[in-house]
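Apart from one protein chain that is not included, each protein chain of the complex appears where it belongs.
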Amino acid sequence: MLGAVYRGAHHVELCTDLAMPTVAEPGDAVVRVTRSAICGTDLHPYRGELPDFAAGTVLGHEFTGVVVEAGVAASVKPGQRVVGSDIVACGRCPMCIRGWHYQCADVTLFGYSTVVGRSLGGAQAEYVLVPHADVVLAEIPDDLTDEQALFTGDVLATGYQATLAAGMAPGDTVVVVGGGAVGLTAGLCLRVTGAGAIVIAELAAERRQAAAQLGFLSSHPDELPGLVAQLTRGAGAPVVVEAVGTDAALGLALSVAGPQATVVSVGAHHGVAFPFPTGAAFARELTVKFVVGNPIRVRDTLFRLIASGRLDPTAVVSHRLPLTDVVNGYDLFDRQEATKVVLVHG
Amino acid sequence: MLGAVYRGAHHVELCTDLAMPTVAEPGDAVVRVTRSAICGTDLHPYRGELPDFAAGTVLGHEFTGVVVEAGVAASVKPGQRVVGSDIVACGRCPMCIRGWHYQCADVTLFGYSTVVGRSLGGAQAEYVLVPHADVVLAEIPDDLTDEQALFTGDVLATGYQATLAAGMAPGDTVVVVGGGAVGLTAGLCLRVTGAGAIVIAELAAERRQAAAQLGFLSSHPDELPGLVAQLTRGAGAPVVVEAVGTDAALGLALSVAGPQATVVSVGAHHGVAFPFPTGAAFARELTVKFVVGNPIRVRDTLFRLIASGRLDPTAVVSHRLPLTDVVNGYDLFDRQEATKVVLVHG
Amino acid sequence: MLGAVYRGAHHVELCTDLAMPTVAEPGDAVVRVTRSAICGTDLHPYRGELPDFAAGTVLGHEFTGVVVEAGVAASVKPGQRVVGSDIVACGRCPMCIRGWHYQCADVTLFGYSTVVGRSLGGAQAEYVLVPHADVVLAEIPDDLTDEQALFTGDVLATGYQATLAAGMAPGDTVVVVGGGAVGLTAGLCLRVTGAGAIVIAELAAERRQAAAQLGFLSSHPDELPGLVAQLTRGAGAPVVVEAVGTDAALGLALSVAGPQATVVSVGAHHGVAFPFPTGAAFARELTVKFVVGNPIRVRDTLFRLIASGRLDPTAVVSHRLPLTDVVNGYDLFDRQEATKVVLVHG
Partner (left out) sequence: MLGAVYRGAHHVELCTDLAMPTVAEPGDAVVRVTRSAICGTDLHPYRGELPDFAAGTVLGHEFTGVVVEAGVAASVKPGQRVVGSDIVACGRCPMCIRGWHYQCADVTLFGYSTVVGRSLGGAQAEYVLVPHADVVLAEIPDDLTDEQALFTGDVLATGYQATLAAGMAPGDTVVVVGGGAVGLTAGLCLRVTGAGAIVIAELAAERRQAAAQLGFLSSHPDELPGLVAQLTRGAGAPVVVEAVGTDAALGLALSVAGPQATVVSVGAHHGVAFPFPTGAAFARELTVKFVVGNPIRVRDTLFRLIASGRLDPTAVVSHRLPLTDVVNGYDLFDRQEATKVVLVHG
């Protein structure tokens, strides 16, 4: 079958002879993929930032599709239209019972699993094997298209988790550091739940433009402190979402946080010694939360929200390409010419 | 001075020779009223439902104005533009420190105080005396007009309190029983914080029309159960706000509540033996909250929300009349021809 | 095999020739029961209050045991020491994902299922069939005995759920209406999480004595209002737990609730027209919550709490009888001579 395989830094190959996955465990299912997406997280291996990432990995962790084979304990049936969670977890252990699926002892990620958890192929392929299918897959409601449901598997769940963690009061001025797909979906979730002014801080001019087209205020990082001071009469922002995952982004986020503010970091961090300003954090009584989106927990809520017409996640899509054009998709995304690439399968 | 005085059931008189209030306690202030409003709560005495309500009371508990005199402990200064809280409380006792101002031992209400708390004149008059002015009054931000700030003193604070108590997830289908000003402002607050479909159930056709014009679904009470079943695939609504204050309204609200639902009652109840369906409430694990709006706690948030442009409380105003036309205002309101009457003073 | 079978009002029979259960579905397991308990809920059919309760039902919904057979999707293995949840739910649907297992479309109860959900035999027998075993069963940690774990399957989970719902501040005076096993475990949970004075209101003198021996204040219902007034300087209790399930008990609970109080009802209610005092509830801004204990959600927390030595659920056991003495157990329990009866199997 077709699939996008990681070969090393800046090298994704479209393979045509990948082995078809089959059900091995009672909880497994195999899904024929209809839509997948390229995610900002995929850029970490693409840019060679993760030396441990295994060459040969089939990439991709956001997908929709149709079940074609299901183990006896999979709780799904062939023919069902489903969306996957990027996080694979058992759903039964104490961590999962609390809703902490990313902390499951058996956690892994589609197409990313040599870095987190055991090996598991990704979904930028014609078919994908889904362990713990009863937990990982959700049936897509009839009133949603595949593309509308697609991002509940990662970026929309992540943006919504940021909103849940933020504890915002309606009307609050909110800052989002990072104008990629997570930053934009966070902005959408914050807006629909009552944010006042929403500022997206982003280096790339194209992304600032995309943010503006979605109705957000946008700002170059250098101008952010001044803008926030103006919007909040010098107080600082009560809620800041950091959606990049670098020390620089977190530093910027903390610098514009006001009294009793909550700074939510949903960027995937790998740092070991970010220079944290404890004195300022104490003086302002800040809360800093590092959160990982959890599709398993929140997608049912997101289904209702999308179906109600209040939030349209497809608004962040900049490119739709056939799966066969995946190599080009990575290149566009890497050069930040794309905000979000959806791959249309089959 | 001019003022609207309660004389008995269906009898409000515009008096012209009321005594001017003056500062008596260090915490007092006197405010020249610029706007006041007639509230659904005012209809209880107007319709003769409160036999203890004292004839001779100056009516009115929503107001904006300008401080003209201030005691040494009032924390406001002559010339400041202010909005009042309908609730008058000390702000210092343990109840107030927790934010439970309505439970303050010294609580009273403007123009309603013979029923709740000690005697205090209302604000449908040229001037009003404000005890505990440092707690009861808030300066109106420069970016808000008087009319935009007016309802933070009661109906908007009440609608928002319903939203706070509801604990809604975004996208939830929400039912509001009662299409008066509180019901409509609750709807506005629920919408801006993420509600999906919002249904306003209301007997009066004019009010259903007003609800529809604000973008809400509207329903005759008799048709509500069917509509809710359709919107929630038979489950029932996860959030129901009861904004009337009668047994019938509460019964309707409970009847459409779904599993683990929260029913928030913001209507002013006076009942003693509502026939509560405990078996159904247990089977569905319902929560029922009786809440009183608290302008003192929430108006600062509401100021920001209004200033952000996300919520326009003036959208619920159906009539603007001069104070001299107050008698007519009560009549319009009583006949449900008016949703909300604002009195323009001076 | 041996088992306690419901024959009708006041008639439980110890049968000796019940059919052994076997695994039928992939998610099923069969457990050899080591301990079961008689619960206050069992008295409803015993006293003939539930006309729909099917004669022939094997009773009992609290149990520990050892897995003897497991389906391929059961996630447990023969030989594992386990405790069951009284609630049987699928664990995968949107209701279960939110932690609302009692609202699962497939919900049922062991030994009670002709009233709630589909038919399922109880655990006052040598063996019990467990559907959805991956969800319903939990392995008992090595540092807990079977009896220590037993009540996490119902009464302790229920008492703890009351505590979670109560939202108590430490030092609060708390009232528990009902001195049965749920009331007492609620008292234990409230105490360990910070309650100040804890008053158990109970009609039966033996149970008031049991409450006193556990260190609680106890009160005859008639004397409760006076005692609460004295303890709270007339204010009323900030938290009241109603653990009986009758209109009278709920009425008493509401009557002693203070300003902004939360009244948590964990008694199983079947009423249709409890005369609810809406006026007083509005004046005091009460919250009333009907909650069902959920062992699946909370037992892991309870395991840690028991293992820490901070809470000993076995303190509520008044009688330990062999399974063969189950008929006597029901009789003792019905006459309120027993607070909690544990049946020792095999």
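Odds and ends about this structure:
Just so it is clear, A, B and C label the chains in written order, and each chain counts residues from 1 on its own.
The rule is simple: a contact is a pair of C-beta atoms (placed from the backbone, for glycine too) under 8 Å apart; a residue touches a chain by one contact, two chains touch by 3 or more.
Please read all numbers here as calculations on a predicted model, not as lab measurements.
Per the touch definition above, the residue from A:A73, A:A237, A:L250 or A:V326 contacting the chain not shown is A:L250. Only one residue from C:V116, C:V192 or C:V344 touches the chain missing from this view: C:V192.
Among C:I140, C:I306, C:L323 or C:A338, the one in contact with the hidden chain is C:I306.
Considering B:R208, B:H269 or B:R297, the position touching the chain not shown turns out to be B:R297 (whole complex). Those residues of chain A that touch the chain absent from the view are 95, 98, 100, 102-103, 245, 247, 250, 259-260, 265, 267-282, 284-292. In the full complex, the hidden chain is touched by chain C at residues 160, 169-173, 189, 192-197, 301-311. Residues 26-27, 72-73, 75, 91-92, 94, 97-99, 134-135, 296-297, 300 are the ones on chain B that touch the missing chain.
Simple rule for what comes next: only the chains that are shown with their structure count from here on.
When every pair of chains is scored by its C-beta contact pairs, the maximum goes to B-C. Multi-chain contact residues of chain B (touching two or more other chains): none found.
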